[in-house]
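A protein chain is absent from this complex, but the other protein chains hold their places.
When the chains are written out, they are named A, B and C in that same order, and each has its own residue count from 1.
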Amino acid sequence: MADLEEFRASVRSWLEANAPKSLRGKMRDPAAAFWGGKKTPLPYPDSRPWLDMMAERGWTIPFWPKEYGGGGLDKEETKILNEELARLELPPPLTGFGITMIGPTILQYGTEEQKKLYIPQIIKGEIRWCQGYSEPNAGSDLANVQLKAVVDGDDYILNGQKTWTSFGDLSDWMFLLVRSNPDVKKQAGITFLLTDLDLPGVEIRPIKLISGASPFCEVFFEDVRVPRHQILNRVDGGWEVARALLGHERTMIANTFGGRQSAAESPENPMEAAAKKYIGLKDGKLVDDAVRQRMAQNQIDEQSFLLTVQRNGDNVKAGHRPGPETSIFKVYGTELNQRRQELMLSIVGPESLGWEGDGFEKSELDLTRVWLRSRGNTLEGGSSEIQLNIIAKQVLGLPD
Amino acid sequence: MADLEEFRASVRSWLEANAPKSLRGKMRDPAAAFWGGKKTPLPYPDSRPWLDMMAERGWTIPFWPKEYGGGGLDKEETKILNEELARLELPPPLTGFGITMIGPTILQYGTEEQKKLYIPQIIKGEIRWCQGYSEPNAGSDLANVQLKAVVDGDDYILNGQKTWTSFGDLSDWMFLLVRSNPDVKKQAGITFLLTDLDLPGVEIRPIKLISGASPFCEVFFEDVRVPRHQILNRVDGGWEVARALLGHERTMIANTFGGRQSAAESPENPMEAAAKKYIGLKDGKLVDDAVRQRMAQNQIDEQSFLLTVQRNGDNVKAGHRPGPETSIFKVYGTELNQRRQELMLSIVGPESLGWEGDGFEKSELDLTRVWLRSRGNTLEGGSSEIQLNIIAKQVLGLPD
Amino acid sequence: MELVLNEEQTMLAQTVKEFIKDNSPVTRMRKLRDDRDMLGYSKDVWKQMADLGWTAILFSEEDGGLGLGMAETVLVTEAMGRNLAPEPFISCIMLAGQAIAQGGSKELREEWLTPIIAGDKVLAVGYQEKGKRYDIRNIGTSAVKGADGYVLNGEKTQVVDGYGADAVIVSARTSGKDGDADGITLFLIPKDAAGMTVTRQWRLDSKNVAQVQLKDVKVPAANVVGEVDKGGALLAKVIDLATVALCGEMLGGMSSAFDRMLAYMKERVQFNVVIGSFQALKHRAAKMYMEVELSRSVVMAAARAVDENHKDKDIFISTAKARCSDAYIAITNEAVQIFGGNGMTDEEEIGFYMKRARAAEMTFGDATFHKDRFAALKGY
Partner (left out) sequence: MELVLNEEQTMLAQTVKEFIKDNSPVTRMRKLRDDRDMLGYSKDVWKQMADLGWTAILFSEEDGGLGLGMAETVLVTEAMGRNLAPEPFISCIMLAGQAIAQGGSKELREEWLTPIIAGDKVLAVGYQEKGKRYDIRNIGTSAVKGADGYVLNGEKTQVVDGYGADAVIVSARTSGKDGDADGITLFLIPKDAAGMTVTRQWRLDSKNVAQVQLKDVKVPAANVVGEVDKGGALLAKVIDLATVALCGEMLGGMSSAFDRMLAYMKERVQFNVVIGSFQALKHRAAKMYMEVELSRSVVMAAARAVDENHKDKDIFISTAKARCSDAYIAITNEAVQIFGGNGMTDEEEIGFYMKRARAAEMTFGDATFHKDRFAALKGY
């Protein structure tokens, strides 16, 4: 107990002395997130020193083992560190798939050499990772991996294509599934591989979306040589790794859509603000009663959802098995977000139809894109249909 | 043209002279419908003479061929007859499955002897028919017929059970599907049979529903002997007949739920009346805006549906192929009716919770039962799920 | 708040669930209905529940209770809801008992709370009037002050467990006009009071509900529960608590309906496979499952918000009632559809849940009423 207080005091004084003043207050600023690596632009000039000083102490991922460069903090200490970061409203020094997806997976499946090699790089944010699961003709059928990996000496030679790779153009390395054995049941011939994207034969092309943005890429492989020691788990044992990693991803998506604020908090609500601006109150009630009711429904849904996320977390914290499965969060959270964006359009009305340029406010133009982007939420990371299949089978025990 | 005017004059004078005065004005009175047969109570004392005098002229089904006792009227004459009946607001003299289902089917599949025997009985309303399709373990799988029919001399011997037989207890004869051949694909071993229900070995038990009513029966067959000449179409050719008959049934259900009034008409609307009574207007608008919006949605749905039924009819009249299939009417019409009844509950509020006795008005108690009954609409006559399967396959051409 | 059961709560939940399972299958409620039992519940089962201490949960130790909270209470109502146990928990404990506990004089508390907690006496609260919908401030019943007390005239409807109650607490207008929050007073009227007629009503969910007619009923001032003219606020507070308990019941009901539907999907064969293998039905079942899970979260949260006197507790309560109302109806509708023709028969128990879902929705304000209240509380 005394130790913890001492720890808190040392953290506090260190942060106050060293954390860049320019980043204070930016805790909730989504633009302050830094994804690391060599190609991603710095969000703020101080983002790099902030990352470096935290990484040196292992505090980018404070609870990972010290031997691989993590902070080695226990639960209590981690909580204290987070509280002290929140006190100065400091943004996390690092985010990304290294932390949320491939890092935990390497810790779970990697050899000692692999852990020693990759985990410190992740902790220091030296490389940004992207995911190579989807292929053009696979869609929801993730096991339908066609990208060929043929053994040649100490290397695999890769030929084929990945798609829907988030920020492939800003990433340094990819973790991907390859078809290492075409002669067995499709799940049984997949290998999980890590590869540098700067290798010869790799070509990365952004995909333009309906929202106008290009957060995803197609990644083409033509005779790309990847050392065989860069496989994770055994040869043809990639499907098991992929599934474990998907679990990490769903948790992350749930966190994203569920919002990080606890359900009890009531932050300034952008929907209510928009309704008051575009529709207006009369006698304390929104003039458009249909919108008012949809808002109440949407907020009730949101509160119910956040409380369910919280309940799940509280159960885990209490040492019980998690309650509802993460698939619920994915389906409900993404569909809720879509309903929210559609409601926002109804609230803002004709001004929400802008694409760019004159006659529309920036917030109106942003809304249009955010809405369009939200349509993808129910597709990426396992479509709603796939999630409902999973719930039916794995949670409810219904037969195929 | 002159002939038609003459026809109209003769119909009018005959109706004015003969149609029972006590039935005038009862055109829209659902209680005035007479189902015929030996067991059904008369709705009004004059219902029988009204039936008899109309049947004598073949006008219970005016457009059926004269040789079997029908009216033999053409399209124009039928229209005139209906207009003249409407002029005095007279109820139809006869309704029932004889007219809407088995009659047309016998005309389509029956031998000359069968037509001569059954059609006049139907036209005169001498027997009331019921349907024997469903069986306890079949549900939506109608071809799963288990009721056994074994040949014995000139007879079939029936053993097994039918269920969900509408008003089996009030009917005289049944048309039913029997398993005549257990050794072939299930659809190929079914025979369509007509049988008297007063035969020894038939037992009829009403099923009590959640609404408290018992409009359906279970019908048990134990060594019931039915003459083999009472089959329709060939032995093992029952499935074809059953499907033709189901087409007639769906059209009937669509008419029932679509309502017979044309879309343009605006009869006194019970929902609007209830809303004004239980909720009330303020400045010309319902006080409860949520109910107001649900009402608008429901009435828009209803109008859209009625117009679609009308469009289908207009297309057929114009000699084109029908537009949307009748399955649409069944699914949409029944679900619309369920939404309508649920909305009625919301309008009436806590007073809609009554079951019987003190403290509730008759209209409130009726509503409760009508609502509960409406839950069956999406099940009987081919469930919504089955209809959606049919639309997907037969209309949209999607594969199994 | 922590949305997790502690050890004691887990044990309580287990005990109640087992008791209800053993002592109150749905067949019991069916028999009461078929027998046209005037009470509609069993005094014997009620006494057993009291002996197990569940009627005491919410009362202070001073009043002879256990001094626990809504978090525990909803565990009891959830178990009761699972099997549609008709005992007068919400009417007698949540409404009448809480009204007396929170507003009753020392004398009233001594006279009535002990037998209520012991399960020896049943009290009901009459606040609903015909045609007045969900706003409890719309009251046609009047109470006029005279020399020795008040004279009451009016009529209450659908008073839950009013038939056979040892006393009925009624709301009456002592001043102001229809719709005013002030000017409402609660009166406790013992069953033998001259001029009070209690008539059993028959409702679709077979609950004991009654019409309570008051013709020049004399009530002494000592029988006022709470303060004169301030009974509206007390009633609202008590109804809020009862609403959370009802949400617990609804959660139990929808869980049971969902479980039954799921079991049927695994067992019913059509087209040579179980119907649970049809993808369209699977997806619908998965969606209903989400509704159950979300409902569980909001019920737990509402109970804890009340226990913690959370500043947004009214929002939590309306969230719970709106969600549970919609979910219970949606799930029972789906369940009846999936049960097919069998679901339409009186013989199959699923229909009871569909009926109860409607009655529960329309008790203490329907989903729309609570969405409206939610919006108002949020300031829009």
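Everything below uses one rule, namely that a residue touches a chain if its C-beta (ideal position, glycine included) is under 8 Å from a C-beta of that chain, and two chains touch if they have at least 3 such contacts.
The structure displayed is predicted, hence computed values, not measured ones.
Contacts of the undrawn chain with the visible chains, over the full complex, involve A, B, C. When the full complex is taken into account, the listed residue touching the unshown chain is A:Ala290, out of A:Leu88, A:Ala290 or A:Val370.
Contact with the chain that does not appear here is found for just one residue of A:Asp183, A:Glu268 or A:Glu356, A:Glu356.
Touching residues on chain B toward the chain that is not drawn are 263-264, 266, 272, 275-276, 281, 284-286, 292-293, 295-297, 299-301, 303-305, 307-308, 310-311, 314-315, 317-318, 320, 323-324, 328, 331-332, 385, 388-389, 391-393, 395-400. Think of the hidden chain as still there; on chain C it touches residues 278-280, 282-283. Looking at chain A, the residues touching the absent chain are 134, 137-141, 144, 163-164, 207-210, 212, 278-279, 288, 290-291, 342, 345-346, 349-360, 368, 372, 375-376, 378-380, 383-385, 388.
The criterion applied here is as follows: only the chains that are shown with their structure count from here on.
Core chain by CA centroid proximity to the global CA centroid: C.
Here the CA centre of chain B is 41 Å from the CA centre of chain C. Each of the following residues of chain A touches two or more other chains: 293.
Within chain C, contacts with two or more other chains are made by residues 368, 371-372.
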